[in-house]
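Quick one: structure below, then a few questions.
Below, a portion of the complex is reproduced, with chain positions unchanged.
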């Protein structure tokens, strides 16, 4: 299970560069600015958030903790963030929505997998359940080649037994950052014995039977029709080029999520922070741009915003929190990032996330941080 | 034996950069394109192949498995690929050709080693045996300095006894990628006990006695004469510069294989993917360009094609397959690459290998991917 969360496609080149590209970009802080209470609140596709960090859609979350998708959605709502609920959730979309307050419903994510009929059905159910935005993921016409899962013989559709699940605990030691604060707060760092038992493999299988019947994933015209059927705020997730960013604008997207699926789909594509400027330049303010992939630190968020993102998505980070302490663990991860962002904005001398711009980072002349070609 | 296959010349700088240069080149996928069944079929020097991957000529293949060169040729033919049979084969060229269907004969590779008389004799034999193209390797006026072989005291001409051969099995664990799928399919991962016994060292020695008598390897005029004697599709393998690419055009080559011999000849030459654009620019469409060296992934194939190659050659990859499961292992390696290419083309949103161009990759401004000087 640790490998299922941490791993990526092929040789995991992109998993690695998603992180190293952030590290090679320098921040340019300004000192001794007038004190101003740091502001993290911003908006994405017209919706207010109190922190520029959303939780990315991740499938099958109940395999790491019984709180699953509902726990993530509740934690995100409570922290002023937004949970983007995966169409691959191990909980029905209605149950996830119902777990959140009426004024803080999650967003719904639709895989390009699923066929048009399935997509229409899910769009209608999501609208009825009160989801506030629709995110269509376009980088998964087929699943990526995740060799860790092949080696571990992870079954698809996912099911899991207790003996493998409990091994996540020690593996988490490889990510001490997300653990130290839990430890300090006295949170459990061993998984509960009941983990995994809560998953009803049969139900997951049935639930997804209709969703996973792929005939052909929607292309741009079909995506535009889905947008019209949805009617509300609409984002496209999985864009890495200026060309695709322009397609998103053409079909009327309100938001574009620069994402390489956490390095889990096509390996050896650009790091998200390296692809961001090209997309931002192409969009030129006509839609909100978000970044998804490699974000672990408050400084990563600032760099993404400096290069033109309105907000970022975290993925593995909140899954680690969920695995360790369920909903409470997800809240803790968001609070860690909030604390880091507050501190980092103070240290940047620019305590308003909404006005950070490119002067906050040092672009290197050898330029992986490329402009529109 | 593991070292004989995996190793390279001197400090193996080029063995390493052949891989890292691929990793440092980013793909630029386009999303949500209209579904189209991915097409891998293309042609090289006018001959159709169903996958843009050929098996490179490798000498003495029976030392890793009794199926040897004939097994490779059968597997390649069955998979719609082409086997380029080495002049250093441990099986006679007639036997290898006879192992394949009449409409899917392999190509024959001639070392620049061998003297003119020997070359003429081999060319005539290859034509008679039905080989469909001739590849002359020009980067081996002398053997490279492979120190692993010196340390392991590999005898030349090669002979091998069982006790050293059976040690290949565990060494393969260092290349789990080629193993995991075999394991899944229930293939044997230990070499059969009979391995090595099938090799008749004396015969290899005799067989090569005439071929290896080097007086002077053919220079360009002699190569041109060989091409004329051959009469059919003709490729030159081992080119790394624009200057040599122009020589190939001058003598009428139909194809040029950008190759550094897998890092086994002159160490510290450019990675093949870095040398490719210079050759492609110089050729300017007047011949087919292939790439040989460092290819392990479907994404590597796409990058090579994006930079102008019509197809690529694999070397060590199919030898690992042969070592583990003979002909069946070679087929499996080709099928792995085919599966990856189908998946990767879908993920690229450009499901036709024949129309991929430079817009599919991100050239870095600090440019190891150099243009024609």
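Order as written gives the chain letters A and B; numbering starts at 1 within each chain.
Note that in this section contacts are C-beta pairs under 8 Å (C-beta built on N, C-alpha and C of every residue); 3 or more make two chains touch, one makes a residue touch a chain.
Computed from a predicted structure; not experimentally measured.
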| item | value |
| --- | --- |
| 2 chains shown - copies of the sequence in the complete complex | 4 |
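In this text, only the chains that are shown with their structure count from here on.
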| item | value |
| --- | --- |
| Inter-centroid spacing, chain B versus chain A (mean Cα positions, whole Å) | 41 |
| Chain A-touching residues of chain B, taken from the complex the two chains share | 22-23, 25-35, 176-177, 180-181, 184, 297, 299, 303, 340, 343-344, 346-349, 362, 364-366 |
| Partner chain B, residues of chain A touching it in the complex | 10-11, 13, 112, 138-139, 141-142, 144-145, 147, 150-151, 153, 216-220, 223, 236, 238-241, 243-244, 247, 265-270, 274, 366-368, 370 |
